[in-house]
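One structure below.
A single protein chain has been omitted from the complex, and every remaining protein chain is retained in its original position.
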Amino acid sequence: MEERTNNPAARLYRSMYLIRRVEEEIIRLYPTDKIKSPVHLSIGQEAVSAAVCDHLEKTDILFGTYRGHALYLAKGGDVPRMMAELYGKVDGCARGKAGSMHLVDPSVGMMGTSAVVATGISNAVGAALALKMQKSKSIVVCFFGEGSTDEGAWHESMNFASLKKLPILFVCENNFFAIYSHVKDRLAGPGLLARSEAYGIPAEHIEDHVPMELHERAGAAVAAVRRGEGPRFLECMTYRWRDHVGPTEDRVHKYRPDAELDAKIEGDNLKIVGKLLPDALRKSIEATEEKRIADAIAFAEASTFPEDREIYDHVFAN
Amino acid sequence: MEERTNNPAARLYRSMYLIRRVEEEIIRLYPTDKIKSPVHLSIGQEAVSAAVCDHLEKTDILFGTYRGHALYLAKGGDVPRMMAELYGKVDGCARGKAGSMHLVDPSVGMMGTSAVVATGISNAVGAALALKMQKSKSIVVCFFGEGSTDEGAWHESMNFASLKKLPILFVCENNFFAIYSHVKDRLAGPGLLARSEAYGIPAEHIEDHVPMELHERAGAAVAAVRRGEGPRFLECMTYRWRDHVGPTEDRVHKYRPDAELDAKIEGDNLKIVGKLLPDALRKSIEATEEKRIADAIAFAEASTFPEDREIYDHVFAN
Amino acid sequence: MSSQTEGRTLTYGEAVFEATQAEMRRDPKVFVMGQGVDDARGMFGTTLGLQKEFGAERNFDVPLAEDAMTGIGIGAALMGMRPIQVHQRMDFVLLCMNQIVNMAAKMSYMFSGAHHVPMVIRAIIGRSWGQGAQHSQAFHSYFMHIPGLRVVAPTTPHDAKGCLITAIRDNNPVIMIEHRMLHNVKGVVPTESYEIPYGKARVLSPGKDITIVGISHMALECVRAKHLLEAANIDAEVIDPVSLAPLDAETIAKSVERTGRLLVVDTGWLSCGASSEILSEVFERIGARRPFVAKRLGYLPTPCPTTKILENLYYPSPQSIAEAAYLLTRGADAPVWKAGKVDSNEVAEFRGPF
Partner (left out) sequence: MSSQTEGRTLTYGEAVFEATQAEMRRDPKVFVMGQGVDDARGMFGTTLGLQKEFGAERNFDVPLAEDAMTGIGIGAALMGMRPIQVHQRMDFVLLCMNQIVNMAAKMSYMFSGAHHVPMVIRAIIGRSWGQGAQHSQAFHSYFMHIPGLRVVAPTTPHDAKGCLITAIRDNNPVIMIEHRMLHNVKGVVPTESYEIPYGKARVLSPGKDITIVGISHMALECVRAKHLLEAANIDAEVIDPVSLAPLDAETIAKSVERTGRLLVVDTGWLSCGASSEILSEVFERIGARRPFVAKRLGYLPTPCPTTKILENLYYPSPQSIAEAAYLLTRGADAPVWKAGKVDSNEVAEFRGPF
């Protein structure tokens, strides 16, 4: 990849474009049954991962959920190894044992994702505790859906992070839904800002469709955490275009108005950011990323499946 | 027991006196090893149970914790059966199988207590859900220590109670400590009122040593819940005079300043309420309650231990 | 088994639905709560339409809060309601072990009968297509370990309906184990109401050479293995325990007394699993007077890998079951025998995502 540019919109566009296109390729490939793994797509939600991760160092630590492609890519995870992982191949980032739901790339601080809702949150807090004990300059960023905040684990984790003033940024991707269940049917009271502040954690609410503002405010939050001011909470409004799981649209289920989805697609953040770039720059970014994606898919296709004996590997660490 | 008087101070005094004296008797008896059960005394905390329960009907439903003597007595639980339970006798409220930590008397709505912190809270919310489904006029009151609010179960329970606008009053007895751990070392942020309100649950903070005010405000909260206005939360400041568990004082452990404890004992709520009563009335109340307690102990002493075969009873309900 | 079997077939999922609907019609205290039980997929079809018929009070979605939701079910049950809770994956019940084990299982006993907890927890075991380590686990042994809980794991649509009816009417907490691979399997299901009793195993197919016990989905695979074994001239008896707690060890032990061989095939890990319990109970019953040989099969002792090629190895298959049965029957020195191929359609036809 070429050098990091000074233009945040260009960086954001590159990251978002990569995510969008990788997932579109997944959609294209899925009917071949080559990806024998449930996939939870982030199409429509790219801006959050891209904006937050743009402020992170390689050594910063990231935890996420099964909806983790965007995060893995935004943090600089290895694209070919991600594709190979989805294919269940031996060159996958976890040698095929993890699949889409458990992407991992410790070399860039991507610590892995969990398919049990909210379980990674306390792990992230624990990592932040370790960083503090180790007097590290790194910080932890922890991504989760708004559904995670229903869980007791979120409460306990927020409280402890605040109690110990840990270097952690909580990023809630509020896409309104947990599968087909609307947040208003699950979350009582004035909302997540009030809840976060009730733990003594400063919180911000950021609307969808303002990617550059999101980028800026995420940067401020990251900086505050890095300065040692303790945890911060961002509630980032966003929207999932596809079905909860799988490659298709889900209009048939009628759990959300078509018009709502249409408006979201219309207001595409990727387009908003793209418009900020000169045509030539945008096209050159696209070309580079297309090449990476094509290479990654070719890599995955060429890779082999693990051998039978691998099934016993790594039950225990040495 | 004689008729219910119109004088709330008299009712409060009777209830608090009973609790205080029953527990003093437990302290007296404990060295005999007749009570082979961990006891968590409420001495110093009587006012909360007494004040809240004074507003409840027999048909109202109560859940509490292992620190449950006060609650059981304040709700009108059978005193002889409580003492027999502590003795592990067959006439105990659970035939000796429960002990001090799991008192129960469904005939007065005392649903039982749990020794695993915070576990009864969701049960209480479930009972409130049932009352609502059954279109009952009764309400649920759920007691717990401030330590319970650390647990994820509290978060999940508060949220659900608010979401469904259930008829439940949450009463937190904040005695500052979970065993020897101070609340400030466990609870981050501005406190429980903010947390409760973040679930959309109106909350009040009531200081210690104002038993009549506590009584009045508890009454208002109970009334609001009964009117169908949804859940309410009371944070009642209080103080435990004895060790976390067992009959003794715990000054030797030095986890709290002697002066703090002395001031609490000095400001005894029982004395405050007692002073509101004419001497004769106070003495007559005391005499009646002393008789009840003596009878209860005699009852427990006279009762027998369960037979061996009882060990297999009630694993399953019919 | 019910007397009236008029030949009507339903899928397992439809049978679960039918039992639920009939019981909800019969008893207004029965209600269904759980994540997604009111959504467009209706828990693999098992709850589809309940909200329309019974209203949102008796069929409702809940927040992601497994611990409290279980406690809330218990609390409602204490007040005389009869909640049915559903977990899309059994992996998530790890979040509510405290309420199930410390509360539901103990209330009747701890309070000497002052309370009971008539509650059903339906827990679905996931499998296939990259479910991976966290969406494929089976924890029936955890519940079998606990006094005060009943555990059923019906394999056929017929038993699914009857077991659920029994469970709903029971005054005790019941864990009903369903396997995702079973929901689309068809079988004859009587239209009328019937209860499947606890503690009665079902001999799915009689045989004289070896006793093969298959739990839940594995019972199907064992029947397939039986057919494969015919090629080796081995006549296997296949038993489905149906009810895991209480367990009908008697029926299994009697069979082993005849065959002298026992193969237990579990849809779960072996160590401290249902298979070790079954083996132990059989041994304690007949071991002193009737020598026999035995083996346990189940998930390999690893977390579940995602990639299909390893996932296929992870689960017992008709082939691996048949070959294990062959070895037990003919002895380790017998000529090598390879079982034929047979497709487990419900597995082969399963397509992602879930």
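Lettered A, B and C in written order, each chain numbered from 1.
Just so it is clear, contacts are C-beta pairs under 8 Å (C-beta built on N, C-alpha and C of every residue); 3 or more make two chains touch, one makes a residue touch a chain.
What you are looking at is a predicted structure, and each value in this text was computed from that prediction instead of being measured.
Asker: Pick out which of C:Ala19, C:Leu48, C:Ala76 or C:Val101 touches the chain that's been left out of the picture.
Answerer: Counting the whole complex, the residue in contact with the absent chain is C:Val101.
Asker: Using the document's definition of touch, tell me which of B:Pro38, B:Pro190 or B:Pro257 contacts the absent chain.
Answerer: Looking across B:Pro38, B:Pro190 or B:Pro257, the contact with the absent chain belongs to B:Pro38.
Asker: Which listed residue, B:Ser15, B:Gln45 or B:Ser100, touches the chain dropped from view?
Answerer: B:Ser100
Asker: Out of A:Pro8, A:Gly76, A:Gly112 or A:Gly274, which is the one that touches the chain we can't see?
Answerer: A:Gly112
Asker: Of the residues B:Ala118, B:Met158 or B:Ile285, which one touches the chain left out of the display?
Answerer: Residue touching the chain left out of view: B:Ala118.
Asker: Can you list where chain B touches the absent chain?
Answerer: The missing chain touches chain B at positions 30, 33, 35-39, 88-89, 92, 96-102, 114-118, 147-148, 150-152, 178-181, 185-187, 245-246, 252-255, 305-306, 308, 310-312, 315.
Asker: Contacts of chain A with the missing chain: which residues?
Answerer: Where chain A meets the chain not shown: residues 61, 63, 93-95, 97-98, 102, 104-106, 111-112, 114, 116, 119, 121-131, 133-134, 152-153, 156-157, 159-160, 163, 313-318.
Asker: Spell out the interface residues on chain C facing the chain that's missing from view.
Answerer: Interface with the chain not displayed, on the chain C side: 67, 91-92, 94-95, 97-98, 101-102, 105-106, 109-110, 132-134, 137, 141-142, 144-148, 245, 247, 269-277, 279-280, 283-284, 287-288, 291-296, 301-303, 305.
Convention: only the chains that are shown with their structure count from here on.
Asker: Among line, ring, star, complete and other, which one matches the pattern of chain touches?
Answerer: Chain contacts: complete, every pair touches.
Asker: How far is the middle of chain A from the middle of chain B, if each middle is the mean of its Cα atoms, in Å?
Answerer: 46
Asker: Using mean C-alpha positions as chain centres, tell me how far chain B is from chain C in Å, no decimals.
Answerer: Distance between chain centres: 42 Å.
Asker: Would you mind listing the residues of chain B that make contact with two or more other chains?
Answerer: If we look for residues of chain B contacting two or more partner chains, we find 152-153, 156, 159-160, 163.
Asker: Indicate the residues of chain C shared as contacts by at least two other chains.
Answerer: As it turns out, chain C has residues touching two or more other chains at 62-63, 65, 67-68.
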